[in-house]
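With one protein chain withheld, the remaining protein chains of the complex are depicted in position.
Labels A, B and C are assigned to the chains in the order they are written; within every chain, residues are numbered from 1.
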Amino acid sequence: MNEKLYQIISKVFNVESSKINDETSPENLEEWDSFNFYVLLDELENEFNIKFDLDETLEIKKVEDFKEILKKHGIDV
Amino acid sequence: MNEKLYQIISKVFNVESSKINDETSPENLEEWDSFNFYVLLDELENEFNIKFDLDETLEIKKVEDFKEILKKHGIDV
Amino acid sequence: MGKNENLSYFLNEAKNIKTDNFEKKIRIAILGSSTINGYEETIRVKCHQKKIACRTYNSNYNQYNQEILKKDSKFYEFKPDITFLILDVRHVLGEIFFTPYSLSELEKKEFVKNKVREITNLIKTIINHSKSHVIFSDLQIPTYSPYGINEQKQEFGLKQIVKNINEKIKLEIKNEDLVSILDFNEFIQKYGEENIFNYKQYFSGDMKISIEFIPKFIDELMKFVNAITGSTKKCIVLDLDNTLWGGVIGEDGFDKIKLGDDPIGRSFVEFQKRLLALNQRGIILAINSKNNFDDAIKVINEHPNMILRRENFSSIKINWNDKVSNLREISKELNIGIDSLVFFDDDQINREFVKNQLSDILVVDLPTDSSIYPKILTELNVFELIKITDEDLKRRDMYSQQQERNEFKNEVGDFNEFLKKMDIEIKIKKADNFSISRISQLTLKTNQFNLTTKRYKENEIELFSKDENKIVECAEVKDKFGDNGITGAYIVEKKENEWIIDTFLLSCRIIGRGIEDSMLSEIIEKARKQNVKIIKGKFIPTQKNKPAKNFYENFGFSLEEDFWVFNTDNTINKPEHIKVIKNE
Partner (left out) sequence: MGKNENLSYFLNEAKNIKTDNFEKKIRIAILGSSTINGYEETIRVKCHQKKIACRTYNSNYNQYNQEILKKDSKFYEFKPDITFLILDVRHVLGEIFFTPYSLSELEKKEFVKNKVREITNLIKTIINHSKSHVIFSDLQIPTYSPYGINEQKQEFGLKQIVKNINEKIKLEIKNEDLVSILDFNEFIQKYGEENIFNYKQYFSGDMKISIEFIPKFIDELMKFVNAITGSTKKCIVLDLDNTLWGGVIGEDGFDKIKLGDDPIGRSFVEFQKRLLALNQRGIILAINSKNNFDDAIKVINEHPNMILRRENFSSIKINWNDKVSNLREISKELNIGIDSLVFFDDDQINREFVKNQLSDILVVDLPTDSSIYPKILTELNVFELIKITDEDLKRRDMYSQQQERNEFKNEVGDFNEFLKKMDIEIKIKKADNFSISRISQLTLKTNQFNLTTKRYKENEIELFSKDENKIVECAEVKDKFGDNGITGAYIVEKKENEWIIDTFLLSCRIIGRGIEDSMLSEIIEKARKQNVKIIKGKFIPTQKNKPAKNFYENFGFSLEEDFWVFNTDNTINKPEHIKVIKNE
C-alpha cells in the first residue's frame, strides 16, 4: 500500500518512485510545486474514493503527512 | 449474492423478499410495473457499478433474466 | 430528512403515508409533456417530511393540452392549489430541435411567436379556470447545436430560439401574481445534462429526467411548495467560532482567527457573503455563541475581513448560557416562532442538544469541512418566498430599529411613559395592488397574534378586496425609530345587522403597544358610522396564538355562544398615544 501511494506520487510528479520516501517534500523535490500538489490530492481522492477536508490538506508538508491523513480516512498505507 | 439481488428487487417493488424467486415476472407479481422496472434497473446499475445496454434490458422478462444479464457483466449471483 | 434517498425510497414511503392531520394542506397538480412517473410520490413524501398534508394529481402522458383546455377535465375537478407545468424542449420544438436550418429567419420568428402564444395561453387558461398557482418550468436550452461553435454567431441559432421563447414567456407572465417560473436551466447547470438526461431511459420510456435525479428535481418544486404554504424560515442563528470564522477567538485571539487571506479564511468570508445576501433580502440574522462578549464583539466590530457587522444581527447572544436557552430568548426577543429559526453550529454536541430540546427548529448538519459551508447554505432552500415584498426587503432595518426601541424602553423605564414617547402612527389602508400580496403573506405566516389563523392566498385576498360585503384593510405602522411597514390586517364580513370579524392579526413584533386596540377601534367606529350595532368575532385557539387569547375580553367584548360580541353603542377603549390616519 505504501507502494501504491509512492506510485501515485511518482506518476503525478513524474519522477522515479525510488526518489520518493516519507521525508520527500517540496524542499527536496523540485517537481513538487503548488499546482501539482492539488493534482495529487485530486488523484488520491479519486483513487481511494475519499474527500479530504480543506484544513487537512493545508497540514500536509511531506509524504509522511499523506500517510497520516489517508490513515485518518481509513486507508491503511 | 442471490440474496442481494432478491433484496434489491424486494426493496424496489416493496414486497417481501420471500415472494421473489427466479420465475417472478410482471405476470405473477402485480407490484412489478413498467416504471418501477426502470427504477430497478437504475438501482442495479448503481449498486453493482455497471451499465446495461439498452437491448439487454429489453430482453428481461423475469428475475432469472436479471441473473443472466448480471453474470454477463461479471456479477456472480 | 432523507434528502439523499433515491427514488425507490420515495415510491415506497409514499405508500406508507397515512392521512395527514397537519395544519398546512396543499393540492398539487403536475402536468407534463413527457413521462412524469415518480414525481407525485416524491413530492408527497417531501411534503410529509415538512409537515404539509399533500394531495397530488398527475396528468396522463402528454395529455396536458386537453386537460387544460377542457373546462370539465379531471385536472380542474381536482382543484389544485399549485400546478406545475413541465414541458420538454424537444416536445415544444419538434423537428426544429434537430434541424433549425429548415426555417428561414422569418419563419423562426413566427415559430417563436406561436410557441409563446400557445404556452402563455395554456398558463392563462389555468389561472382563469382555477384558483391555482401556476409554476412553469422553462425550456431547457439545448447543450448541442448542429451549428457547433458557430451557434453563438448565428443571428438566430437553435439556442437563441429557445432563449427567446423563455424570455418572452417571462415577459408575458410578469404581472401575473399567480404565475412563477421554475428555472429549469439552473437545475441542468447545477447537476449537468450528462447526469440528468439518461439516453436509455429516454428511449425506453420518454423520461426526460433520469430516475436518479427525480428527487433532486422535486427539491426544485418544493421551493415553490414551501413558499406558497408559508413554510419559509425567517431567521438564521449562527454560532461564531468555526462557524463564522476559522478558529476559536478565546484561544487563538483576534489576530490569529482565520478570516480571509488563507484558504480556510476565504471559505468563511464566502459563507458570510452569502449570509449577507440573504440578510439584505430580509432574512434575519442572530448570534448564539459561548464566548466572552467583549472578545467576540470586537471581531464583529473591528476585524478588517469581517463581512457581517453588528448591524446585520438583530439579536446577539454571546454569553455562557446554554444554546437552547439562548435560542428561546432569541425567539422571544424577535417575536418569531422557534420553527422559523435555522441554527448553524459547527459543534455536533450543541446541534444534537438543540435538536433534542427544540424539535421544531431546523438544525443544519454542518460537515467538518468549512469549504462546504457556502454550498450547504445555498442548498437549504428554506428561505424561498413566492413574492419578495417591500416588507421583506425592509425587515432587516426594522429589526435593527426594534433593538433601538428596546434600548429606549429600558431608558424610559415606565412602560406607559415609553409608549407615549414612541410617537406611534398607524395608517389604515384598504387592500390594493400594493398591499394584497403582503396581506396574504401575513395571513399565511402570522401565528401568535392571529385570532382565527385563516390562511389566504393572494388570489383569495384579491377576490375579497373586490367583494362589496367585505372589508379588507391593513395597518402600516411607524414610530420615532422608523417604519415597520404593513404589520397588521383584518377582514370583516358585513351582514345587514352585524359585522363579523373573519380575520384579525398583527405581526408579533409589534404586539403590546396598543396597535391592536387602535385597529379594532377603527372597525367599531366604521360600523357605528354605518349604523351597525353588533360586531362579532371568534377566537380560534391554536398551539401558538395564546398572546391573542384575551384580546376581545380585555377590549370589552362579551362571550355569546361561539362568538365574542361588542355593541357599538358602548364606549370604545381607544388608545390615546396612537395617531390613526385613514387612507380610504
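Quick note on the criterion: a residue touches a chain if its C-beta (ideal position, glycine included) is under 8 Å from a C-beta of that chain, and two chains touch if they have at least 3 such contacts.
Nothing here was measured: the structure is a model prediction, and the numbers come from that model.
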item	value
Visible chains in contact with the missing one	A, B, C
Among C:Tyr9, C:Phe22, C:Phe156 or C:Tyr191, the residue in touch with the chain that has been omitted	C:Tyr191
Selected from C:Lys24, C:Lys115, C:Arg266 or C:Lys445 as touching the chain missing from the view	C:Arg266
Residues from subunit C at the interface with the omitted partner, ascending	95, 98-99, 101-102, 138, 141, 143-144, 146-153, 159, 170, 174, 180-183, 185-186, 188-196, 199-200, 202-204, 223-224, 227, 263-264, 266-267, 270, 273-274, 276-278, 280-281, 369, 371-372, 374-375, 378, 381, 383-388, 393
Contact set of subunit A toward the excluded chain (per top definition)	11-12, 14, 34-36, 38-40, 42-43, 46, 52, 54, 57
Positions on subunit B where the hidden chain makes contact	51, 53-55, 58
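Everything below uses one rule, namely that only the chains that are shown with their structure count from here on.
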item	value
CA centroid of subunit A to CA centroid of subunit B, Å	41
